[in-house]
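Take a look at this one; I'll ask things after.
In this view, the complex is presented without one of its protein chains, the others remaining in place.
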Amino acid sequence: MYLTTSPIDLAALLLEARPGDGALCLFVGVVRDENDGLRTTAIQYEAYGPMAEAEMARLADALSRDFPAVTIRMQHRVGLLSVGEASVAIAAVSPHRAEAFAACRAAIDRVKATVPIWKKEFHPDGSSGWVDPTVSPSGTDP
Amino acid sequence: MYLTTSPIDLAALLLEARPGDGALCLFVGVVRDENDGLRTTAIQYEAYGPMAEAEMARLADALSRDFPAVTIRMQHRVGLLSVGEASVAIAAVSPHRAEAFAACRAAIDRVKATVPIWKKEFHPDGSSGWVDPTVSPSGTDP
Amino acid sequence: MRIRLLHFASFREAIGRDEESRDIADGTLVSELWAVLGGEVPLFRRFPKPPPAAVNREYVSADTVLRDGDEVAFLPPVAGG
Partner (left out) sequence: MRIRLLHFASFREAIGRDEESRDIADGTLVSELWAVLGGEVPLFRRFPKPPPAAVNREYVSADTVLRDGDEVAFLPPVAGG
C-alpha cells in the first residue's frame, strides 16, 4: 500500500537497508504554512485511490529499471493534514550515494507529475482552493 | 557537537522542520558489507576530534551561505561500527525540494572531502586496512 | 453500453457528484465523452482540450475508444507531494 490515511511512519521506511547498501536518501514532503504568498493552515489530500496505488506501483517498477541498484519505498498520505505534517516520504537505498540521491529525486518528481492526488489548501480566512501546479509553478512544491 | 560515539539518532535530526519548510532531505551513510570487492565485517572510524568539529562547523557556515533557505543538521559517528550501522547522517530542510536535495548532496560531498575522519576496514580473514579514497575511487562511497 | 464515471477534486466539486453510471453510444471516444460533460458543466468548457484521462485506472489518450464496463475518470491537474 502506497497510500495511507495515518501519519507516515518514517522509521519503518528507514528500515530498508540491506548489507550491501551504503547510502540511504530519504525525502519527506511537509505541509508548509504558505504557498504562493497565501497563508495555509491545512491541506486536504484527495486521491483516486486505486489508480494512485497502481500508478505508484508502475512508478516503482520504472524506477527499478532506471536505477537497478536502488531499492525504493514510498508512502503518500491522504486526508486532512496540518502544517508540519508529512504528506509524502520516499526512501531510496543503494550501495553508493549518487544513485540513491538520483533515484529519490526522480521518484518525488514523478510522483508529483503523474500520481492522481490533489490538494485543497485552507487559508486563515476560511477560504480554500485546489492547487493547480499548471497555473502556479511553485504550487508543485515541495 | 557534530561527532558522536553513540548511534546516530535519526529521529532527532528529522525534528528540524519549521512552519515554512516543505521539504526535508535526509542522507544516511551506512556501513556496507563490501568495498572494492573485499568483504567488510566492521569499520573503525577515527577522527581528529577538535578539528573535525571545527571543520564541520566551517562546512555548515559555508553551506548556509551557499543555500540560504536551507537549514542543515549533520552528525558523524566515530568508533567501531558494524555492517548496517549509520556512520553519518545529514538532514537538510527548506521551503522547496530542489535546494534541500542540492544542499544535502553538497554537504555529504564536502564532509567526505575535508573533514579529518579516517576509516579502517576489517575483513573476515582478520586483516584490516585504512581506506584511501585517493587510490581507490569507490573507497569514497557511500 | 454503460460506463462508470468518477469525479475528483475540482471536477468533483464542479459537477456536484463523485461517481455516476452513464449510457453512451458504442465507439464513443474519451474526447467525445469530455465534450458531453462540457455541455453540462461550464467549467469544463474552459479547457482548450480534454484533460488527462484514465480508463480502468491507467492514463489513456483522448482518442481512446471506450468499451462497455469501463471505469473512466478525467483528472484535474495532479498536485501530490
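Here the chain labels run A, B and C in written order, and each chain numbers its own residues starting at 1.
Definition applied: a contact is a pair of C-beta atoms (placed from the backbone, for glycine too) under 8 Å apart; a residue touches a chain by one contact, two chains touch by 3 or more.
Keep in mind it's a predicted model, so treat the numbers as computed, not measured.
**Q** Missing chain touches which shown chains?
**A** Those shown chains that the absent chain touches are B.
**Q** Out of B:L10, B:A91 or B:V111, which residue would touch the omitted chain in the full complex?
**A** Only one listed residue reaches the unshown chain, and that is B:V111.
**Q** Since one chain has been left out of the picture, which residues of chain B touch it in the full complex?
**A** Touch with the absent chain occurs at residues 29, 45-48, 50-52, 54-55, 76, 87-88, 108, 111-120, 130-135, 139-142.
Methods note: only the chains that are shown with their structure count from here on.
**Q** When the centre of a chain is set as the mean of its C-alpha atoms, what distance in Å lies between chain A and chain C?
**A** About 26 Å, centre to centre.
**Q** Counting only residues that touch at least two other chains, what does the list for chain B look like?
**A** Where chain B is concerned, no single residue meets two or more other chains.
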